[in-house]
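Shown next, in structure tokens, is the structure this report addresses.
Here the complex is missing a single protein chain, while all its other protein chains stay put.
Moving on, here comes chain A:
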Amino acid sequence: MAAAAATAEQHGVEVDLGNLLACDPRPLTLTASDDVEALIQTEMTELAQLLLDKVWALPLERIEDAVVTTLPKPTTFLPREKPIPKAKPMTKWEKYAKEKGITKTKQSRMVWDQTTREWKPRWGYKKAATEDDDWVTEVPKDSDGRNDPFTEKAKAKKERIAKNELQRLKNVARAHKTKIPTGGILPHTEGKTSSKSQVSQAASFARTATASVGKFTEALPKEAPLTKNQGKKRKFESNLDNFQAEKSRLLGIADGITSKKPRVDEERALGRIKQRSAKPKKSDRPQREDGRGAPGGKRTSFGGGKFAGKGGKGLGKPSKGPANQKIRKPVKSSYRG
């Protein structure tokens, strides 16, 4: 047995105990008279024996009733399932706190309840009384009596929550280097006046928020005309003049159809490159074993703006290669196993 192990090692059998793996580079020589199954079995028995001997040679330890051994780290490099996790981007507050050297301190779980005069948990079951729990509240002196302080308090809380949510979304957007679409009106927080730009933005939104999209809204005195947040208007060419432009446009279409050059939609191609560079590179697609491209469908329609960028012009055989498939929208269907 020891002799077999020695010969195996001579022939360069590689063992990766972390994966319980043995790789024997010797080819299996077969002759016509051999029983393949029996031959494989005897050869594999030898290699399995080699592996098992190595496993038993590892330091053993006893855990409860089982004799176990610790396997070494695997030496075979295998691809990961998912990319290496990136560090979480800091929120605006975290960045600010770091700059200022503000560190988080842990809040105590118990707080002193003034009314019952005892220590109570900050939250949860039997928590200390807070302002929110008050069943009676004073009406402020300057109140006109029309506003209910309870509803005002509830409203203020709602606004605070909305503000927090907006800040959270802004942090997410900042981390992804995008902007969040605004509705123009930001949550109003007490004691904080909105900036001039915020107010004017809100006003412009309010002006156009009518059934006629602000067409009949009367402008206030000294109010600047609306410029931002206007929808795009359709533009039509006139039916009578400018024949030259129409002619050149039509000629351009005809050229596109008849020319043999592949047409490249630059904007789309750039977008695709950007998308790829963001993801792990897939630019050099792997070669097929048989050296053939993927079979393509039969072409049924030509040119036209609708199909621009879908297949190369004059490429001989239009291929439905993976590059095209990448951009195709996934078919909406529910997969169920």
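Just so it is clear, contacts are C-beta pairs under 8 Å (C-beta built on N, C-alpha and C of every residue); 3 or more make two chains touch, one makes a residue touch a chain; residues count from 1.
Just so it is clear, contacts and distances are computed from a predicted model.
Participant: One chain of this complex is missing from the view, so tell me which of "Ubiquitin-related modifier 1", "Ribosome production factor 2 homolog", "Enhancer of polycomb-like protein" or "Ribosomal RNA-processing protein 43" is its UniProt name.
Facilitator: Spelling it out: the chain absent from the display is recorded in UniProt as "Ribosome production factor 2 homolog".
Participant: Among the options A:Thr69, A:Thr137 or A:Asn164, which residue touches the chain absent from this view?
Facilitator: Among A:Thr69, A:Thr137 or A:Asn164, only A:Thr69 touches the chain that is not shown.
Participant: Which of A:Asp24, A:Glu94, A:Asp113 or A:Glu159 touches the chain that is not shown?
Facilitator: A:Asp24
Participant: In the complete complex, the non-displayed chain touches which residues of chain A?
Facilitator: Within chain A, the residues that touch the unshown chain are 1, 19-28, 30, 36-37, 40-41, 43-45, 47-49, 51-53, 55-56, 58, 60, 63, 66-71, 74, 76-85, 169, 172, 175-176, 279-290, 294-295, 320, 322, 325-326, 328, 330, 335-337.
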